[in-house]
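A protein chain is absent from this complex, but the other protein chains hold their places.
Here is chain A:
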Amino acid sequence: MKNNKSKFSKYLVSGVAALALAAGAAGSASAAENGKFRVGIVTFLSGPAAGPFGVPSANAAKVLVDELNKGNLPAPYDKVGINGLEIEAVVIDEAGGATKQVEEYRNLVQRQNVDAVIGYVSSGDCLAIAPVAEELKTFTIAYDCGTPRLFADNPDAQYMFRTGLDASVDNIGAVRYLAATRPDVTRLAGIQQNYSWGQDSWADFTAAASALLPEAEVVEEQFPKIYQGQYGAEISALSVKRPEIVHSSFWGGDMEALVLQANARGLLEDATGLLTCGEASFATYKDQAPNGMIIGARGPFGQFAPDNELNTWFEGVYQNAYDLEPVYPATKMAQAILGLKYAAENAGVADKEIPSAEQLAAAMKGATFESVSGTVEMARGNGHQAMQGITYGEYHYEDGVASIKNAVSFDGECVTPPEGVAAADWIADGFPGAKCN
């Protein structure tokens, strides 16, 4: 398994190499010609999001495809490959921006003849891809991007699905966690990347806080540029306001830099960090993150995934392959692949037959399927958007071992706006219909 790890790592660390692999595949065969189920896998293989997001995701895709092709998964996914067909993954780099990704998507569909596409960490990329998926009538699963606008902007989507949760859930869940564990907190601050992801996350967080933590006030907010890398001025500005909680929706290299720098500058001695995407670096923080820092996994993923047979199996093969526990992007990639497999095998086609995009979409819409994160209900976005619960907990590192303490979970209907209701309206109205355990 060591060889496996090193070989795959080599091609993951270079986006160029990954693209070359895809180009080679394009020249050889189409799905119909070689009898394989060809899946485009898109995630960051270069740039600051590669380390914490793209590489774990691609690693998860690699190990899961390998195991699926051997028929090694537990039931109900023990059928070889997808619907009996060997899976061929075409992995490409998400780096380069939305325009480039649209071009790459067209390449995947029109030149490489993929049967489905799974991908996208960036919300901008998701928003750009969604109309193209409809135009090209290609079954596509967004596995990680979190913008609530994905289906708000594409209400008639037929081919686009998302098996992860949106950012509103992250932030409503974060506030519910504070209300459950620190109801007396009074001083909140935030630092967000200055684009829609950061702004929307902060808007949802502060709105939910004003509803659920009425005694709390926002004492400081900072919006540095994405990929800024240095946050000294922002950390000092936060420090002098002496917040109790510092919320951040930072992700990737920005998040890791923020934690390192805020820790070095003492901010995280005074205040508790609350990182909605924090679990992505669970395996690499070690003692560089303070004990007690609150982290989320954007759903019941990574360290927060349930102790079920599928997840136990997945964690085992992932750890064997890479000597690391799967963080949430890996779990979410696995979930998207299982969602695709579920749709293909419940599309009403014969064994070893590739369903059409329409058949895949019909099977996926409104479905309930089992996953490494438990049961997934495609219960929002007119049946295109997953609804699940979310868990937050505290990072602890002692004697060389990282762990989660004080985890608290919230049901999907506790943190997800009802169908057709915008998160902002739901929060402003006081979460009508919320069902919290």
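What we mean here is this: a residue touches a chain if its C-beta (ideal position, glycine included) is under 8 Å from a C-beta of that chain, and two chains touch if they have at least 3 such contacts; residues count from 1.
The rule is simple: contacts and distances are computed from a predicted model.
Enquirer: Pick, from "RNA polymerase sigma factor", "Amino acid ABC transporter substrate-binding protein", "P-loop NTPase" or "Cellobiose transport system permease protein", the protein name that UniProt gives for the chain of this complex that is not shown.
Expert: Of "RNA polymerase sigma factor", "Amino acid ABC transporter substrate-binding protein", "P-loop NTPase" or "Cellobiose transport system permease protein", the absent chain's UniProt record names it "Amino acid ABC transporter substrate-binding protein".
Enquirer: Touching the left-out chain: which of A:78, A:153 or A:269?
Expert: In the full complex, the listed residue that touches the missing chain is A:269.
Enquirer: Looking beyond the chains shown, say which of A:70, A:111 or A:242 touches the absent one.
Expert: A:242
Enquirer: If you put the missing chain back, which residues of chain A would it touch?
Expert: Residues of chain A in contact with the hidden chain: 187, 229-233, 236, 239-242, 244, 257, 260-261, 263-270.
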